[in-house]
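Here the structure is laid out as structure tokens; the discussion comes afterwards.
Here the complex is missing one protein chain, while the rest keep their positions.
After this line comes chain A, so read on.
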Amino acid sequence: MGGKCPHRKVKKRRLSHKTDRRSKFLIKGDDMVYDELNKPQEDRKPLPLDEDLPGMGQHYCLHCDRFFASVAVRDEHFKTKKHRRRVKQMMGDAPHTQLDADLAGGMGMPDNGPKLMSM
């Protein structure tokens, strides 16, 4: 398996693209963002100081899951088309879930049996 790619020169091989991909894994999925937005206001914790993030992780856009260097940059982001499209998307229906898939596939609601402990 494997071997050297004929078109890949030494210069290119020096650059690893793994770090570029790493940030991709940290992006939240649509359903996670949606849940976060629909939480009551009290449950939201103040943003922790994180020196690895832009602006110490203090300027955050919930909809787009992005950190900004300052309030001005964040406010500029709020005006962008990308952000507004995202807000519109999040205002709509809840994202597709496994439960939706099950129901569409002809299954009933999950059966958890009778409640044993009366609350």
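Assume a contact is a pair of C-beta atoms (placed from the backbone, for glycine too) under 8 Å apart; a residue touches a chain by one contact, two chains touch by 3 or more; residues count from 1.
Keep this in mind: contacts and distances are computed from a predicted model.
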Q. Out of "Putative ribosomal protein L24e", "SPRY-domain-containing protein", "NADH dehydrogenase [ubiquinone] 1 alpha subcomplex subunit 13" or "Signal transduction histidine kinase", what name does the UniProt record list for the absent chain?
A. "Putative ribosomal protein L24e"
Q.
Touching the hidden chain in the complete assembly: which of A:Leu49, A:Met91, A:Ala104 or A:Met117 does that?
A. A:Ala104
Q.
Contact with the hidden chain only, please: which chain A residues?
A. 25, 29-32, 93, 95-96, 98, 100-113
